[in-house]
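Complex shown without one protein chain; remaining protein chains in place.
Let's turn to chain A:
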Amino acid sequence: MSSDDALIEIVDVTKAFGAGERRFLALGGVNATIRKGEFFTLLGPSGCGKTTLLRLIAGFELPSSGEIRLDGQEIGHLPPFRRPVNTVFQNYALFPHMTVAQNIAFGLEMLGKPKAEIAATVERMLTLVKMTELAGRRTDQLSGGQQQRVALARALAPQPKLLLLDEPLSALDLKLRKEMQVELKRIQHETGITFIFVTHDQEEALTMSDRIAVMSRGQILQIGTPREIYAHPTNRFVADFIGETNFLRAAVKGGRAVLGPGVELPLAAGTADGEVTLAIRPEHIRLVPEGAAGALSATVGDATYFGTDSHVHLTLADGTGIVARQQTDPEGTQGPQAGAVLGVTFPPSAVQVLED
């Protein structure tokens, strides 16, 4: 990545809350570079530090150590009103004593923009979020989805270099949520502003993001495109958190993973001998007759039918439980029966070696 398309650089940032006995490290050495115009998502379970990282970038908290650079300038110690960064708050935090239009105009007024320019921008923002009719409404008379749009317009109006969104969709019902996902993408496309989006919903992250940073316990574990994160997770947490995954232990001998008698998979060059954990997605497991060449034998537990596919639970000879996802075939034949013994194979390209 060339450094001149980097907008935000987060360098070795840590954040500790409290002191002494009660000291708690919410972020332990985070590094990330976010590019201009990117839709960048922070994904991770509750309490992993997503909000903390966002608040450091916005300026509501100061880092305990490390640097946050915006366009190459260190901004980690500036107050929020000195940063060209705006936030869409999880609870929206709209000003209850102001109308929709006044809320949107607030940032522009604080920046001392001329009246005519403010009016024009507010008008443009109202159109952008499709709220023109409700410009004069008080914000406590709006539905959740409408408040969401106002919060978005208010944060976008000052044309920040970076927009931070902390789980902006989590308060909406499923249908509205899907709608707003599309809207957010459209708005980002139209404004060209860089978005950092926080969610703990992996599907949301996969469908919306240009790149995802998967976080756990104050660390970023992996950064990559949705495809990279899904197809090539580099560690167990990422593989497990995104989608469903089977984990297998294997011995490494001479650059090959040995899963069982006669079942070997070639590994990337340079893998040292020892033990590794392999990750295989359920949809990549093939069920074959028992005893087929290169197949591990497995006993069928039960199968759950989902319409388009069914999930078959299997137990390997060494007791490891795995799940295979089988497409429903056009003939509608009955799937494997409980208790049956089958062979399972994996295409070598579908197997990920995890670093632990």
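The definition used in the following text is that a residue touches a chain if its C-beta (ideal position, glycine included) is under 8 Å from a C-beta of that chain, and two chains touch if they have at least 3 such contacts; residues count from 1.
The criterion applied here is as follows: contacts and distances are computed from a predicted model.
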{"item": "Record-based protein name (UniProt) of the chain missing from this complex, from \"ABC transporter permease\", \"3-isopropylmalate dehydratase large subunit\", \"Acetolactate synthase small subunit\" or \"Cytochrome c\"", "value": "\"ABC transporter permease\""}
{"item": "Full-complex contact with the absent chain, from A:P80, A:G260, A:G294 or A:G335", "value": "A:P80"}
{"item": "Touching the absent chain when the full complex is considered, from A:A26, A:L43 or A:A58", "value": "A:A58"}
{"item": "Residue ranges of chain A at the interface with the undisplayed chain", "value": "58-60, 79-81, 85-87, 89, 91, 93-97, 106-107, 110-111, 140, 154-155, 158"}
